[in-house]
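Removed from the display is one protein chain of the complex; every other protein chain stays in position.
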Amino acid sequence: MRIELTVNGKRVAHDVEPRLSLVDFLRDELDLTGTHVGCEHGVCGACSVIVDGDAVRSCLMFAVQADGAEVTTIEGVGNGPGTLSALQDAFWETHALQCGYCTPGMIIAAESLLAQNDNPSDQDIREAIEGNLCRCTGYVQIVEAIALAARNIREARS
Amino acid sequence: MTHYVSKKRRPKEDGRFITGRGKFVADIKRPGMTHVAMVQSPVPSARLKSIDTSRALALPGVLDVITGEELAAHTRPHQNALDTPEVVVYPMAVDRVRFAGEWVAAVVATSRHIAEDAAELVDVDYELTDFVVDPEQAMLSHAPLVHEAHGSNILLSREFVWGPVDDDAKRSEHKIGFRVRWGRNATVPIETFGVVAQWDEGSGILDIWASIQMPSYAESIAAMLDIPLNTVRAHYDVDVGGSYGVKRGLKHTIVAAYLSRKHGVPVRYIEDRLENMTGGEMHGPDRIFDMTVAFDDDGTINSLGIVAIDDAGANSSRGPLQLGKPVSAICGPYRINSVYYHAISVATNKSGQSAVRGFGQSPTNVAIEACVDRVARFLNLDRLEVRRRNLVKKDEFPWRIPSGSSYDSGDYLAVVEKAVSLSELGTMGARVEQARSQGLLSGIGVVTTLEPGGGNSSFEPLLNPKNTTTTWPESCVVKMDRTGLITAMITTSTSGQGHQTLVATIIGEELRVDPDSIRVVHLDTLTGMPGNTPVASRMAIMLGGAASGAAGKLKTRLATIAAHALDTSPDQLELIEGGFRVAVTPAKSITFAELAIIAHREDHRMPANLEPGLQETFVMQVPTGGELPTPDGVVQMYPCYSFACHICRVEIDPATGKTHIPEYVIAHDCGTVINPDIVRGMVIGGAAHGIGAALYEKFEYNEDGQLLTGSFADYLIPSALEIPDIKLDEHCTPSPHTSHGQKGVGEGGYLGAPAAIACAVNDALVPLGLERWELPLRMGELADQIAGGQTLGNLLGP
Partner (left out) sequence: MKSAPFEYVRPQNLHDVCQLLSDSAIDSRVIAGGQTLVPLMAMRLARPERLVDITHVDELADIVETEDTIRIGACVRQRSAERSPVIHQHLPLLSKALPNVGHQQTRNRGTIGGSICNADPTAEIVLTAVTLGATLNLQSINGPRSVCVTDFLVDAMETSIADNECLVSIDFPKTRTKNSGCGFVEVNARASDYAIVAAAVSLTLDERHEKCTHISACIGGASSVPVMTAETQNSLLGSELTDQEIEAAVSHAARQLTPMDDVHASGMYRKRVAAELLARAIREARDDCRSDRHAH
């Protein structure tokens, strides 16, 4: 089946089998391997991407459902090659990761939060990432990173 | 004073992960790559009457379907860690299956989708046979046998008596006994296990890319495939998406490698989550402890008795050795005079057991800490005070415990005081009362636990006399290139521990070079040096030591060349940033860049008899290691002992049984910290694992031998809303055995948290006259117990 969509600002057109999940499409057809597969049943959040402005599970969508959509993956976060988004920079600053496997999904969830709320409480942050499981960090440095990024964004704006 | 060690620095690894540029095994693509899916047994025990692969083979895109019988005809069985030669286990079932989820056949196809389609078309005729799920039932003489040729389900039964156990029991004023249960769980990384295998007929090399954290991986592959070790090239530059002990996909690798060789194509097997949970054999320890403790009126604990029954499931690989590591800290941080330990490993019809963070120490720590709490309650003493009275004092190090290991250093009471202060323990009782006044149960957990680090794997010969391991070295190569830049080489893959940062920081420290300019690369098993992967909280100690050693050798070589060039002697030189100068005449100096040119291109400026180039290797021996256990099981195991005090408060809704953790504090001492952010993450992350083990996570089998928690919907990994804002304080007692005083830190959080939560929950239950030492303390069972009001029973009895 022919699908056309926008991924990280680029138009792409592909023939896909209807049963191909969006995450498999991104990874295997587009070589965007930053989006990870963790559980394939919608619990872990490693495959989080932004579809039409909202963070969603790319394992819980078939690529055909994304026909016509705008998709942003971890490769599309940031302000261009070689630059980091405020969140990416903050994740590095607080070492909000260890193995790095959940990290892209976690950053996507956080980008989605900060797009709607640039002054989140710790509870807001924890609720925004509750669907993204991290096995390494215990979340504390992740919460700190998101709060730091929010602060940096607010300061840069004012 | 240090320049880089212990200083805040952004970890080298993080940059690639935050941009989605990590290279995990699933990101590896080889031309013509094929994909495997497994056919798994739906029943816990059966004879395989027939396997018909014809419908599967007929599906377009399917290359092959292999059975366990075919694989066994071309490979050797798994090596047993225990001395159990009649326990014969292959990667896939041969003749019979021993647990629900066991691999029966493997499909290889042009895509994973097609492989899964074909797996459904493999027709297997199972003849059901008797099975056993409960480990105590499995020990009975009439129990169905998991491994018939072995003649029993007991894989190991060894008693140890360390010190005057009988005398200590007699002289003690009190003795109590009780049972503690540790549920079957695992650290369950978000990345499943995966492997890509490619047999290259031209070079005769088997290339392996895998999500692996496993000592002797290549050795095991070569042994099972019966090929020379120097044909196996396992690549260590694959990022591992979390492991914490469990990434040991040897059987996966054998299947993929066999298929690759048979068909001459690259073969990839990435477990999906259901395969991972049911058939990946990554479940951790599953234990029953029968504890006895002998003590005096003042709370002095004289002797411990520990009977540990560990349910190993259906294999006998490395899992059962997890009964051995706790021997290295069998007294906890306490001055206990004697210990009786009976280690029993039992086979059942469940998934085989894998190594999990702490290698069996965390369950044992729960049992030891439960003892201390019960002693305090029996004597009506403060639980922290009982600990203070029994802790080893700072002027008593090195402290040798009855089982033979020496604790290197520590100031346990100072760490405890930091935890007390940070947690505001003095007013925590008031917060407990406040919660109780709102109708909640509330309790405090205070535990003190040890983390052995950097060991020599002496639990192998301890539990298997045919094993003669007495060291577990680690290596590092450091070279300076012709432009004066440094590259370090290590022989392990990394699963989040920050080895590149560790090595660059230590080399930077030794050579006064900015760690950000140092490249650290991962070799493979053909180019690499002796190594044993990041298990057992060993890398700061062992890889850090190897990096320091190699850098030190390089510094000596550089100084020799510099002294020659500056017409002085090496001992007159002073290391400065980027080179050397003569101490008495600082104007005379030379840069590393210039020295690098000399070493690589200017033989006329080289000292006589010095070979060209700037490359040094250091193989780090385990400090304090090197002896086999005595016949009565006394052995020095670990060189370094980190210490932690966890203090937490829980609140339990008595109606729902739901436990909430409003306060959690850890003070810890892992000696010298190399990178503060990495250490902090390790401690908190380990504690989060421990909270999962204490409250949520269990691989639950029903009486039919079926795994009930085989997906992430039922196996409950805590999210950001379950893990509290854990607060930390640090103390530093350097180890005398390591390059910079560092100790291990990768496991400590996990070694303390389950005990802390269990003690807090039991403290909360005291007003109801209840107790529950059965982990995980899940809400449903806890609430049923509260509602049923089972009484405290013999809590205070002998």
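By letter and in written order, the chains are A and B; residue numbering begins at 1 in each of them.
As a convention for this text, a contact is a pair of C-beta atoms (placed from the backbone, for glycine too) under 8 Å apart; a residue touches a chain by one contact, two chains touch by 3 or more.
What you see is a predicted model, and the numbers here were worked out from it, not measured in a lab.
Interface note: of A:G45, A:G100, A:P120 or A:G138, the residue touching the hidden chain in the full complex is A:G45. In the complete complex, the hidden chain is touched by one of B:E13, B:E102, B:D117 or B:E616, namely B:D117. In the complete complex, the hidden chain is touched by one of A:E4, A:D54 or A:D122, namely A:D54. If you put the missing chain back, the residues of chain A touching it would be 1, 17-19, 21, 24, 40-42, 45, 48, 54-57, 59-62, 64-65, 67, 109, 112, 127-128, 130-131.
If you put the missing chain back, the residues of chain B touching it would be 112-113, 116-117, 120, 272-274, 655-658, 696, 700, 708-709, 711, 713-714, 716, 718-719, 721-722, 778-780, 783-784, 787.
Keep this in mind: only the chains that are shown with their structure count from here on.
For this pair, chain A with chain B, the centres built from the Cα atoms lie 29 Å apart.
Listed in rising order, the residues of chain B touching chain A in the complex are 10-11, 13-22, 24, 26-27, 113, 187-192, 239-244, 272-273, 495-498, 677-678, 680-682, 684-689, 711-713, 717, 719-721, 723, 725-726, 749. Interface of chain A with chain B (complex): residues 17, 19-20, 27, 32-41, 43-44, 46, 73-75, 78, 84, 88, 91-95, 97-104, 107, 122, 125-127, 129-143.
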